[in-house]
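One chain of protein is taken out of this complex; the other chains stay put.
Here the chain labels run A and B in written order, and each chain numbers its own residues starting at 1.
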Amino acid sequence: MAATIEAPAPVAPAPHQRPAPRGDRLSSWKWSHRLAFLTCWACGIALCAVTLAIVVYMGVRGIQYLNPELLFTRPTPGLQQHTTGGILDPIMGTVILTIIGIAIAVPLAVTSAVWLVEYGKPAPLARAVESGIEVVAGTPDIVIAIFGLAIFQLPILAPLSFTASGGGVFGRSFLAAGAMMSLIALPMVFGATREGLMSIPTHVREASWALGKTRICTIRTILLPQVRANVATGAALGMGRIVGDTAVVVVLLGATLQLEPQGDVPILGNLRGTGSTLTSYVYGASPAGEGNAPQKAYAAAFVLLLIVLTLNFAVDYLGRRKETR
Amino acid sequence: MTRSRRLIAALAALGVLAVAAPAGASAASTITISGATGSAPLVALLAKKYVKLKPGKVKFKLAQGGGEVGIQDAAAGRVTIGNAARDPRASDPAGLVFYPIAKDFFCFDTHPSNPLPNLTLAQAQAIWTGQVRNWEDVPGATATGTIDLIGRTAASSLPPLVQQLLLGNKTISDLAALKPSDGLVEQSVASDKNAIGFNSGYYASQKDVHAVSFNGVACNLQNAKSGQYPGVRNYYEVTRGKAQGAASAFIHWIQKSPVARKIIASIAIPLDS
Partner (left out) sequence: MFARRREPWTDRQASWRLGAVASLVLLTIVLMVGFVAVRAWPTLQANGWVSWLGSGGSVDRQLGDMIKTGQDPPTAAYHLRAWPLIYGTILTTAVSVLVGLAFSLFSAIFIVEFAPARVRAVVVPAVRLLAAVPSVIYGLIGILVLAPFVGNHLISPGRKDSVQNVVQLDGTGVLVAIVVLTVMITPIMIAIVVDALRAIPPAWTEGASALGANRWEAIWTVSVRAARPAIVAAAVLACARALGEAVALSMVSGSRGFSPNPVDGITYIFEPIRPLAASMVENVDAINAPAVKSSIYAFALLLLLSSLVLSIGGYVAKLPMRRQGLRV
């Protein structure tokens, strides 16, 4: 049998290759729509321009003065820039504070979100919890900071910082600042967990109950593992807020440049002690504070920006992983 | 062991550590200091030297936070010593003892493009109370236009001292911008050709701003030491009641020891000069 060569059947071009339909070409739009189109483009380009300007400015200033030695030397108070040391303690302070804040915020937020979505009785209490967390989300960080100052100077909370020889409670320590930072990160984790739990369809829960599992067992074995990615996203968002916060640190961390542990117990001592973070260091060393180490302030700001960017990529990655599942 | 038993054992161990550690702590006493950022570098240097001279006896914990915080912390017993950069006021809590340790000086600053050579008392008063508003009316100024007054917030110790020592007790005008930190005052003066501000003498030495002489006396460390320049403020160590124990030893060392005097002389003005 003679093989017939058939011309390949004509294939319609893919959507993005087809010429734009006549109605979609700009020339056929009303002038107001054309104006809107141009505004959108202008806003988009302005956005890129502003970001570029900020990144270039901070990048140029930061990289200029950033050298590896700075990252590993401890800071000291000094009048001249070359006597003020490096930024090792602020970096460690940022890390410690973030860990404390998230360690307190995540269990509380996840528990509250689980209770709200899965139980939520009595209903007025549930609405109150929801509104309360919304209020915290909208509270300025300076208000949270002065609240922390007020309660941590009470004698009952003295073990969380230290009591000086004069009998007054110092009230400023990593634990104090960390507890207030957890309030700041709480709404993010709460919101993300709640979104995740609400997006799990009811039939998953019903199937589990039909098999005889109690509600709490369902939560623990089925629902929580599924919202892990949401919790991680919320935690990363919360960490971003903690890392970038200045007011709570300036008020509640004790304003010592180096990490000063309180007492001799290895970890507890540091938690009860004082220190500084990158944000308070930038605030103090830049023209916002004493201004006597502006170059180091830019270097520290650059490191801060890198840390926040890394956290953002982590959020992205976790979010994308969730989508592909 | 079951998981909960392991957890309880771990917590118990941590608790024992926490309780036992203070009992086994060294006999060193800790001096906690908080307060003015201006005198913090000086006190840090003094503390470092003191620890080297008397190893193992004393530990220091140096916090900053501002002069008011230092005084209030000392009064409430939250710290052993507070760093203050202003003289005691009638409104301070009762029972505080102010020990002077050093002096610092402060200048009027202008933009480098406006190197005002001198301000007399009358001229300074006229400018800072808002009577004279244009640089053209100030002899010696090369700037033109409105004078921008850059002051400090009331929480700082400088404004009352400037008013008392350099303005003959006249009040700074409401027109002045009240910047919350020394760095911002320096930045504002360094970026605005029409600005005049006041700041610690350290900033004048940085060449970002021009220090203005007062009544013919240049504002520099030498003239401040010799007493010719009137714009001088005292640094104090503040304690609740008379200083005792390690704190007392430290403060007396600062005031009497020649080693301490040398350290003070390197970045500030010793008391007895």
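Just so it is clear, a residue touches a chain if its C-beta (ideal position, glycine included) is under 8 Å from a C-beta of that chain, and two chains touch if they have at least 3 such contacts.
Fair warning: this is a prediction, and the values are worked out from it, not measured in the lab.
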Among B:Lys54, B:Arg133 or B:Lys170, the residue in touch with the chain that has been omitted: B:Arg133
Contact residue for the chain not shown (choose from A:Ile99, A:Ala137 or A:Ile200): A:Ala137
Listed residues B:Lys52, B:Arg89 or B:Lys256, member touching the removed chain: B:Arg89
Given B:Lys61, B:Lys103 or B:Lys179, the one touching the chain that is not displayed: B:Lys179
From B:Gly145, B:Gly168 or B:Gly227, residue that would touch the chain that is not displayed: B:Gly145
Absent chain, residues of chain B that touch it: 2, 4-5, 65-69, 72, 76, 89-94, 130, 133-134, 144-150, 153-155, 174-180, 184, 187-188, 191-195
Residues in chain A touching the chain absent from view: 23-24, 28-29, 33, 36-37, 39-44, 46-48, 50-52, 54-55, 57-58, 108-109, 111-112, 114-116, 119, 121, 125, 128-129, 131-147, 149-151, 183, 186, 214-217, 219, 240, 243-247, 250-251, 279, 282-283, 286-288, 297, 301, 304-305, 308-309, 311-312, 316
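Just so it is clear, only the chains that are shown with their structure count from here on.
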Chain A-chain B separation of Cα centroids, rounded to whole Å: 35
Residues of chain B defined as touching chain A within the complex: 14, 17-18, 21-22, 24-26, 29-30, 32, 34, 37, 40-41, 44, 61-65, 69, 73-74, 76-80, 181-184, 186-187, 202-203, 240, 267
Footprint of chain B on chain A - complex, ascending: 76-79, 83, 153, 164-172, 254-257, 260, 262-265, 268, 274, 284, 286-292
